Structure formats: C-alpha cells, structure tokens
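Everything below concerns the one structure shown next.
One chain of protein is taken out of this complex; the other chains stay put.
Labels A, B and C are assigned to the chains in the order they are written; within every chain, residues are numbered from 1.
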C-alpha cells in the first residue's frame, strides 16, 4: 500500500519476556512499519538487558535490535514516546496496567482477556470484524483521550472459528446452532505452561475458561457495531456449544465445527466451499502489510488440514478449512486450522494495528 | 463364577502375528479358561515358529506357551480341534476365511469389519448388547450347523460410545441426536500403521471409513433383537454424526459426545451421572471372568478422563466418562475414554466368548 | 522367603505427594511386608487428606488405604511408630529432615542426593552392593543409635550403569575407562518438571548436576566397604566420563556405554554376554520379595533394549542390556535400559529395605 511506505511506528511491548511477547518481538523485528522502542516486563526483569532476562523460546534467534534493550517496568511514563503498545501481559496483571496505559492516552492492542467483555472495547479479529474499530472515537470520548484506546484481539480458538464463520454468515444468514470441538496446541498455554508428563502420550480434555470464552467471544465478534458506533450488538439468536481439549501438538489449533443455518434449506457443500474460498477480508482490501493473500485456504484433500503441514499457511495469518461435508444432525460440518500464536495471538494484534493505521486511528510520523 | 471353574476352552487365533492377534495372545495367555491351541497367519508366516515370524510389539514378553508354536495357514482343517476361534484378521482376507470357518462348524469371534453389517451376524459389545447373541441358533439353522457361528465385536470407537449411551437410552428413552467427535490413538491403525512423520506434532483429521462405521454400528448395537430372534431392529429415529481424528496418543480413544433425547425435558446432570455410575452390564451379572467391576467409571474431576491415566481402568475393560455437563445446542455433553485395543478390539472378542460360554452357546469340555 | 512370611513393617513416607512419593505409595500398597502408617509432606499439605492434597499422576488409581490418610508435617515425632521411613523428599529440604529422623533413631531409606556423598552413609543399589549396608552398625555407633540409620539409593542413571558394570568388574577386574552417554526420560525430573514446549520434538543435552553424580556415585558403589566396616574404598583408578541428555520418553533411561578393562586382552563378547546373563545379585540370593528373577536381562535382538518395550522387565527391577559389541576406541560397547522411577528411585529404596530386613538391620514385628 503505497501510502504507507516510509511509515515508522514506534512500538512498545508489554509482557515482552513471555511467549506472546516473544512472538510480538519476532514478528515486529521483521516488520517494515514498526521499530521496537520500549520493552516492558515485571519488576523482577526490569533493569536487565532483554537477552539476559528472557528464556528465548522462538525457533529463530533473538533479533539483534532487542538483545541489549533494557527492560522497563510496565508503567506508562516509560512508554510515552510510543505510537502503539502491544500487550502480551498475563491476565492477572493486564487489566490494571492496560487501563493505566489507556488513561495515559496510549494506543493499546492487547492479547489479554481482561477487557474483551467491556462493552466499550472492540474485540477484533483482523480478518473478520475490523469495523468494530469504529467505536474507538466513542471510547476516546468516554475517557477524554486524543489518541489512546484499548483494542483486544480474540482468544486463539475463537479466532480460527470466526474466520470460517464470518463469510458463511454474510452469505447465508445467521446460524441456528454451532458446535465446535477443539484440539489445541501446547503453545497456547504459554511457558512453562503444560508439563510434559501431562500431555505426552495423552490428551487433557479441559482448558480452564476456554469454552466460555469461545461461546461469548464468537457472538460478540460476529455481531455488528450499532448505528451510532457506541456499542456492539451481540448475536443473540445463535446457540453455541464449545468443547476444548489440549493435545500434544506444538503450534496450531484444530477445530471440528458443525453448524446449522436459520434459513432452510441450507446452502450446498459447493456453495460453502466457494464462499469460503472467495472470501476477501477488509484487512486485505486495505492492503495491510501482514494481511494474508487468502484469509481462508480451502484444502479439500481428504486428510487436511493438519497442524504441522498447514499452520504456516499465509505466514500463519491464513485459516485453513477442509473436510467440508454434510452433517447428519446439523447442516454442515468441517475442520479448520489456525496458527494459535500468530493469527490467534500476537499476529492479530499487529494486523489490527495495521488496520487502525490504515483507518487513521493511529497517527504515524512519516 | 463357580460353575465355570475348571473349564478349559481350546482357542485358535487367526491373524496371530498382527497387533490384534498379539493382543489376543497376550490376554489369552493369562486367562484361566483358555488354552492357545492353534495359531494361524498368512502363508508367508506358516510353518515358522511364532517367535520367529512375529515382530512382537506388546510391552510384556511373548508368552512362553506360544513362542515355539508353529504357525498354520488360516484353513479350517488345521483348527478342527478348537472350541473357539478368535479372528484378528485384516479386512482384506477376513471375509472369506471367516465364512469358511463358519461352514466348517467352528465358533468364530471376529474383530474384523467384514461381517458386521450382515443381518444374521450379531455385532456385540460385551458390556452393552449380549442379548444379540440369541440370534446364534437362527444363524446356525441357516447354515445347518451344530456349534459354529460368527459373532463380531464393534469398531473400537463405536465400542466406547455405545457403552456410555446404552444405560442412558435404557433409562431415559431414545436419542433424538448424537454428535461424537473422536481423538483416536495410533495403535488403532495396527502395525506399521501410522508413519511417525504423519502424526508427530500433528493431527490427522480423517480415518478412512471410520465415521461411517460409527454411524452405522451404533444404531445396530443400540437396537433390539426381534421377537423371533431372527433379526435385529436398528434404531431408525436417531440422527448421528461422527467426526474422527487421529492424534499422537499410543493407546486409548477419547470421544467428545453431545446428545439430545427425544423426550423433553431431558434428565438432569445428576440423573445422567447416577445412571452411568450405577450401570451393571449383563456380562457382569453373568460373572464373566474378564468383565470389569464397573463397566462405566464416572470421573468428574474437571480434567478427566485422560488416555494415559484412565485407559487401563478395569484392566482396559471399563469405559471412563467425565465432564458431564449441559450442552447449549443439544441437551448434554460429556467426554469418554475407551482402551481401543482391549475393550475396543481383542478384549471384546474374549469377553463375548465368555458370555457365549455362560449362555451355553459354546460348549466346553470340563 | 519363608522366614519372612507374616512380617509386617509399618512404613512412613516423606515427600508423599511428589512423584517419587507417589511411586513409593503405589509400590508399597501392593507389597505384602509393608503397611503405610504415616505419610508426610510440606506444611502446605499437612492436615489435608492425601487424596485432596495430591495431584495423583500414576497410571493406577490412588490406593484405597491412603486416600483418607491425613498428611503430617515431616517431623520425626509423627513417625515414631514407624519401623521404616522411605524418603522421596526434594533435595532442598531432604538434608536436614532426614538427619533429624536419624537422630530420632528412625531407619531412613532415602532417594534424595543430600547424604549420598557422606562417608558414613551407604549408597546402595540393591542388585549391586548390599554389602555396603554392613556399615550401618558403625553409623549407629557414631550417632549413639539403636535402630536408626540413613541409607541412600543412587541417582537413576547411575543405577542402571552400575548394575551392568558390577558383574563385569567382578569377573574381569577393574576398568581402565568408562564413557557413558544417557538418554533420560522426562519422569526423572519430577512434576511438573520438564515443560512440554522444551522437550516435544526436541532433546535437551544437559541435566543439571547429573554428569557429576554419575561420575562420583559409580566409583563409590563399585568400590568396597573397608575391612573394619567403617568406611568405603572408592575406586580410584578408573577414568569415567558421563554425558547426560533429556529425551522425549516418559519412563526408562537408555544408556550407551563404552568400557576399557585394565587387564588386556579384554574378555570376548561371548564372555561379556555370559557374565551379564548369569549374574545373580545378593538381593536375589536373599530371596527378597521385590528382587527380580534376573537382575540383568540380555536381549541381543539388534534393536533392543527399547524404553517402551523393556522398561517393565522384572516389574521395573531388571536392567536390560543389548547391542554388546566391540568398540574401536575402548574395548566393548553396549546399550542398557533401566526403569528410572522403579529400580532407579523408589523401587531401590524398597528393595534396600527388604535386604536390610533380611540382614536383620531392620527389626520387624511378626
């Protein structure tokens, strides 16, 4: 997108030593629009060099530009110069810190769950509902801010689900019912996260709070922003049931989805395939740098999608959908795969920032 | 069961070198009622000693009693002296061989899929529908036999499902709908089976023919035998959708099940728990040696059942059920675990034989 | 062993909620000589029922006899009635607590590393050097005790190594050099222990302190007790190099060993095989209940031993040795496997107690 060439946004990262923070650093260090200006972590790490305070777990080396950066405490005063803040904070501290950053008129894109249910905070999956960002002026007016905001991305499993559902809802109307069963990767639990003795040769059929998140967030994201851009209309007429499991896979959440449409008869399998395959999200139309060539890749080989083979599709920003077929109980069933730490976490924050920039909700120095 | 003490049945094993055959040998070698008399395999192995022809993959050593047994071809003439035949044959050869054994008036308990859909062959999960064995006299009359029969056990995933469904159907009436999503262990695919490069750090969201088997077999097993004991009444009014995945777990199939009852309002969670927990199958009432103390173990710890921790419950003959809770779309959802190579395969064959013995459908020399 | 029939020892367990403690409970609950009398853990768990305070991770259920036992603090006053104490304490607390138990005249068998290097504490692998227990009278006299003692078992990797080395040293004289490289299971690191993100699709080529332990302990265990039974003669003339790795295996440490004998020419491969295969340890001669039928199982199939197939040999008390062959640099190389949480930890403590009982170093009420 030519109008953005030369843009440099100074980014701050909260929770920079954690797994989401490491992914933010890894993605931003290769990004042409952002420069990593300030990194924040707990007071235990503050004052240390990043490379000394961090157990780096990415499969690429620590970027040179952050190695020697000194970690700051997560206080707004240290981040004043930043154009945009990415938060990978843990939920036990994210709520208050992000609020303090908002009050300091800083633009915060958060991966934490704390503010996702706030009626004035957009919950945005970048390839699904960027229109929800239009509430930012209202949010600012409530807090008397000029450039600050809080925008959250969704839970990793929710993210994959809504990418597949959005074009179907757009094309064929609302859902009567959704049943989704997940097989979630261990990286979704952070580090140290899942003990190897708990997951090796095993499945854990429970992830605390996850099913509730999927059921709530899906209906907020698939809903509209209201006409005055002051609130969100959650979908109220769709029944949704989520079943979440942890499986021994490193990256990539697999989800088996069954859906029933309100309108009957339902679309044909071919219509579903075509609709998913031809979906173009607003992030792509805006020409955002990280937007994938295809938001949804349909792969109808009978044994796809598979996490190890498909998670990196679109550099981790595409959702891959396969096994689209009739369901004997609801209408249609299919299987999808989402990269849980890219589109499902840090990548969503970055792509949301790119959209906010394109919509001039973040102002960049050029 | 005192009346059986001293019984010794001479067992033949077909497909003895394969994974199901190895499990038959492992279980029978420790069994007080059976002695392994003849072992059969392909003509490639015939004539060799068992220990030389077999890549033994059980975690206990080859039993001494079979080490030096010479493998026979799978022809009925070599098995004439057997009181009972256990078949672990592959589906590509099982159909014809088992039929030939039937015609030779031999009693065959088969793990193969070939005859499961035959309207005159009982498809029996021993802790669910032993009453289906009552069709054996009719089957014999059709073939003019005295003691021969074919009885099949169910597909491994079907097995776990129907154990949990049977007491609920008995107590609360038929199901309107069933959605089941499986996470199946690699041992279910035999040996060499799944390539490590295909399943390590991965999930395969497809198992050939498995979803169709689950949907068909469940409705046959949950149905009745007719009044004249000459056929089976399949359940016709229950919609069922199966979604099958292969996961990196060695043994133990996990299944996430959502159900809706015809009769509304549905039973409470507490009623479901009590019904499952207090279930006693006919195999237990008959005092069968391999019957588990509990056919169903309810474990309501929030993160159970887990394959590595629960698959050996009841020596692999119990099904463990947990996470019983409301479903927002259907009525109830829960997660179950079944040991796929014990109750889900060879163990069912053996326990079925014990039931047939108790019902005097197999005659033992004492 | 007929003279022991009817013996019941009242056992106390320290660190009962941890992984080694759980293994002690699991093994003792099925043991005819022991009854679990008192269980101790940290003050955080004290006062709670065992089943409530423990994240039980064994693959068999919590034994009924301990479910409702109330956990005590690890103070000797609560364990006075015990005939024998098994310690599965962590190293950060084991040193002082075990010493206090010793001073209280209690017989302690410890899995902790703290006292292993004490010149008055026997470091005993039960199928290798039970003669070291003969120092107990001297240890008692130093502390003015009647029945108390501390005996430690060895590090899990050391244990496997010395079982294979002991009969070779006995038969062919001392070693000039030993090089051992380990591939150690995750259960050796306790719970939660190794993070799944660290070990899945990965190897960690370092285990803190492990190489030093193997190099030190091997030379103490392979040495003699002195003539006056007041000290141990460490082997001083053998060079030993240990290389330790963590691998994605649940249970069972694999070790690749290369050895050079002082005396040249070295024994033949056949002599090595015969010596290992015919080895009978003192624990077997004493008829100890847990002693395996064979302390060493030689399996010369070219691809054995394997952890998943061989770790349960001898109920986890046998060491399996294979791939015995010439080494181009030293004399001989081979691969061994030891169950790290049975013979390599809790099982050694229990078998050591059985030996002490047989040697009348523990007095039992009959």
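By our rule, a residue touches a chain if its C-beta (ideal position, glycine included) is under 8 Å from a C-beta of that chain, and two chains touch if they have at least 3 such contacts.
As the structure is a prediction and not an experimental result, all values here were calculated from the model.
Within the complete assembly, C:258 is the residue of C:45, C:258 or C:290 that touches the hidden chain. Listed residues A:10, A:31, A:57 or A:325: the one in touch with the omitted chain is A:57. In the complete complex, the residue from B:47, B:119, B:173 or B:193 that touches the missing chain is B:193.
Screening B:16, B:203, B:250 or B:288 against the full complex identifies B:250 as the residue touching the chain left out.
Residue C:243 is the one among C:243, C:269 or C:286 that touches the chain not shown. Looking at chain C, the residues touching the absent chain are 177-179, 181, 183, 200-206, 215, 239-241, 243, 245, 247-250, 254, 256, 258, 302-309, 322-323, 327-330, 333, 335.
The omitted chain makes contact with chain B at the following residues, 57, 186-187, 191-201, 248, 250. Mapped onto chain A, the interface with the missing chain covers residues 57, 59-61, 200-201, 308-309, 312-313.
Going forward, only the chains that are shown with their structure count from here on.
Both chain B and chain C derive from one sequence, and where they touch, over half of the residue numbers involved are common to the two copies.
Centre-to-centre separation between chain A and chain C, using Cα means, comes to 49 Å.
Mean C-alpha positions place chain B and chain C at a centre distance of 41 Å. Multi-chain contact residues of chain C (touching two or more other chains): 57, 200-201.
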